[in-house]
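Shown here: the complex without one of its protein chains, the others still in place.
Moving on to chain A:
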Amino acid sequence: MSTLQISIYRYNPETDSAPYMQEFELDTQGRDIMVLNALEMIKQQDSSMAYRRSCREGVCGSDGMNMNGKNGLACITPLSEVVKDNKLVLRPLPGLPVIRDLVVDMGVFYKQYESIQPYLQNDTNPPATERLQSPEDRDKLDGLYECILCACCSTACPSFWWNPDKFVGPAGLLQAYRFLADSRDTATRERLARLEDPFSLFRCRGIMNCVAVCPKGLNPTRAIGKIREMLLSNAT
């Protein structure tokens, strides 16, 4: 059977008083295409369908969405991975305001990212060439710097849903640790001080939804654990 039933969340603020699900049928001719390709085919039937996309190869973070209940990137998710009983349900990332169809307002997500001061801080004058860093120290950034800010993790996190304005969320905390872990950064104390309150970090309940959905295979929970350790050892 090659005709796929796709049900897509629709909402246009100019014409719709409330969001609704729209059904589409798609003949994939038996090919195992990516969800993004399926969306492109649907957009040819209905040009008003709105979603974000750019790189189509899983590196830009544009097309995070909820596919049959799980967050991920449409461009690197083959139908075979998500379709169940010939059905696919596409919804915008949960918990964020919807601008239109599958496009969400990422404002709070970016604000939390900015709150951790996501840039290297070093209070010494830079040398004429590069700052040296041993390969071992550089290895500590692997699994951290690769984040593409797709928001799949934070929008799968119950703690972020309840407190998006106060809990930094997994993506932001992963980046907080990326700079804490960088041997070239000298702002450790200030960075930790900003995370000490009961919300910024401590709202994480270790549910690991974030790890389960990250399309880049990153592990925010582990990074959060490391920051916790640093905070605790700082306190003693």
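By our rule, a residue touches a chain if its C-beta (ideal position, glycine included) is under 8 Å from a C-beta of that chain, and two chains touch if they have at least 3 such contacts; residues count from 1.
In the analysis below, contacts and distances are computed from a predicted model.
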{"item": "From \"Phenylalanine--tRNA ligase alpha subunit\", \"NAD(P)/FAD-dependent oxidoreductase\", \"Succinate dehydrogenase flavoprotein subunit\" or \"ABC transporter permease\", the hidden chain's UniProt protein name", "value": "\"Succinate dehydrogenase flavoprotein subunit\""}
{"item": "Contact partner of the left-out chain, one of A:60, A:89 or A:230", "value": "A:60"}
{"item": "Selected from A:118, A:158 or A:225 as touching the chain missing from the view", "value": "A:118"}
{"item": "Touching residue (missing chain; options A:35, A:76 or A:93)", "value": "A:76"}
{"item": "Residue among A:99, A:208 or A:230 that touches the chain left out of view", "value": "A:99"}
{"item": "Absent-chain contact - pick from A:141, A:208 or A:230", "value": "A:141"}
{"item": "Contact set of chain A toward the excluded chain (per top definition)", "value": "12-15, 43-44, 47-48, 50-62, 76, 99-101, 103, 106, 110, 114, 117-120, 122, 126, 128-135, 138, 141-142, 145-146, 148-149, 179, 182, 184-185"}
